[in-house]
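Mind looking over this structure? Questions follow.
All protein chains but one are shown in place.
Chain nomenclature is as follows: A and B, assigned in order of appearance, with residue numbering initiated at 1 for each chain independently.
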Amino acid sequence: MAATVPLKSQRRRAAALFLGLALALVLVVVFAVGVGSVSVPLTAVVSALAKVFHLWAGEGADPKWEAIILLVRLPRVLGAALIGAALATAGAALQALLRNPMADPGILGVSGGAGLGAVASIGLGFAAQSLWNTPLAALTGALTASAVILGLSFRGGKLSIFTLILAGLAVSAFFAAGTSLVLSLVSRDRVVEFIFWSMGSLAGLRWESIGLVVVPLLLGIAGLFVFGRDLNVLLLGDAEAQSVGLDVPRTRLLVMLLVSVTTAATVCLCGPVGFVGLMVPPMLRLLIGPDNRLLLPASALGGAVFLVSCDVLARVFSATQEVNVGIVTSLVGAPYFLFLLLRSARREELF
Amino acid sequence: MTLHDAWGTPVTVDKAPEAIVSLTLATDEILVELVDPKRLAAIDSFSADPGISNISAFAQTFPNKISGERETILALRPDLVLVADWKERDFIQTLRDAGLRVFVVKAPETFAQLRQAVTALAVLVGEPGRGKDLLDKIDRRLAAIDAKVESIEPTQRLTVLAYSFSGTTLGRGTSFDALVSRAGLINAAGRAGIVGWPSISKEQILQLDPDIIALPSWSYDGKNDANEYRDRFLKDPVFSSLKAVKSKRVVVFSDRHMDSNSQYMVDGVEDLAGTAWPQLFR
Partner (left out) sequence: MNPPAPLLSVRSLACSLDGRRVLEEISFDLGSGEFVGVIGPNGAGKSTLLHCLNATRPSTGTVLVNGVPLSGLGPRKAALALALMHQNTLVTFPFPAHDVVMMGRFPHRGRFQGEKAQDLRIVDDWLEFTDAAQLACVPITQMSGGERQRVLFAKTLAQETKILLLDEPSANLDLLYQEQVFASLKDLALQGKGILAAIHDLRMATRFCSRLILLAAGRILAVGTPEEVLTAEHLWTAFRVRVKVYRNPVTGFLDYHFLSSSDS
């Protein structure tokens, strides 16, 4: 008889994990806000944070420290937490939907579409006119690409996963070619500007940009949480899911839409950041099991912790030149992806 | 006193700033002539590189050299920040959100733009007198050059072509173009209709066959050796028929002068004219 874990202690383990993740998030946020290219005294960090979160009615710290913490670091760190949560939740949902632990929201062609939108905005000079232009153009491109891919993959109400992946590849290639074409026609400055955007960066993230997408992101994340039970049932197989009363095509479509919109909103904020959705959910799945009602919220917390940590690494990597956070997540994520591939090939197990 | 910066944003100065952060080499070089170094909170890190900066001696002893990093600037709490017009919008907006006075500057590419920039900066820092002195100096030197250049016959005006380490040239609309015409020369690339700084092929160079070829002295990553590049150019069989090669007029010009966007543009004109007509200018 295999080892059994009584239900009660499973529940206790899940609760402990959530508590641990929440605590880790708070700690890593405070740490991230305290760290930067300029040494800010710890007392200033604490009093600035306390003031912002209305925990303390004191007069706060020296205005120059406050400016650094509240205008440069805090929006960036909270933005990283929000984006990390969104990408991890979207990744977990997508992996359940496709029954494959190697699915990353990037396969939906979102980053290719966003890239074309961004390069059009930068190349045509719209980027210089307003801060909103490039994010909005990226969002439009991302949603267009997703719409095309989903439209191709949903035939007669059924989602063909094979078609989805191939359509994703084809559409991404098309958009990438379009992007290269635009890049070959614009001036060198613009090329550099675009390349910086495309590496995925949280540098200079401002409260206003976050304000633009915070509502869609939170709604997207919450929406995916709501589908937790449905995703569990889907994991039994399409036929089984249909048998217990799940409207499989409709659920697939709705979850895909939520994943696309959530991912598109993150790309518009910071460019494409990969591997968060790929790495965080499988790691948590090992600790918390396959129950998506627990896994999705845990992934949100875990994703936030992960991206904030990657961002700290990106910032302190080099004293003078910041490394884009997308590079850090790729450096960590790509080897992990290869490891997953090898392990699943060897064990013939999907999870 | 309200001035409009390069983006058209009105910037008001009521008191002469005492902690100025200058983020471009051009503004560094101009400010050194306008204000007491004590009033400079930080200057751009390129100003210490002798290959590109005309104030490297000063900059090497100046403590605060930065490269446009938000937190560092905020920690200095400056009362005036001078920023290039190609810097990201959100960077500038963050500084403004923190209450800093930010003035966006477009690097001067022509002498008219240089005069405008010097005037505006002098007003901003509360030194109109020193600004006028600097402008007078520039005008006097330019007048001396103009006088000599006028005496050259139009048919004797030589052509010059810029050629960089990465195979690009400088056409119309660049500061090089402005220097060339002030020096009484003709920009071969500009005359051929080239605008900006695109790549130029060896065939195009052969076709244009300029009298002088201007090579750079400095590169951003410090990897290129100007003399070695010049030797390669001279030994290249494709170029052996060029006038400039035969008459030994493939010249490495100092980028400190040629790439300058400040008052040292005048030195660039002098360098060019001196190479073309040594009998007039030495």
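One rule holds in what follows: contacts are C-beta pairs under 8 Å (C-beta built on N, C-alpha and C of every residue); 3 or more make two chains touch, one makes a residue touch a chain.
What you see is a predicted model, and the numbers here were worked out from it, not measured in a lab.
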Partner chains on view for the chain not depicted: A
Chain not shown: contacting residue from A:189, A:208 or A:240: A:240
Option from A:20, A:63 or A:289 whose C-beta touches the chain left out: A:289
Interface with the undisplayed chain - residues on subunit A: 1-2, 4-7, 10, 99, 226, 229, 232-233, 235-237, 239-240, 242-248, 289-291, 349-351
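Keep in mind that, in the parts below, only the chains that are shown with their structure count from here on.
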Distance from the mean Cα position of subunit B to that of subunit A, given in whole angstrom: 43
Contacting residues of subunit B [partner subunit A, same complex]: 67, 69-72, 74-77, 86, 88-91, 93-94, 97-99, 196-197
Touch list for subunit A against partner subunit B, complex: 36-38, 40, 63-65, 67-68, 71-73, 127-128, 130-131, 187-189, 193, 204-206, 209, 320
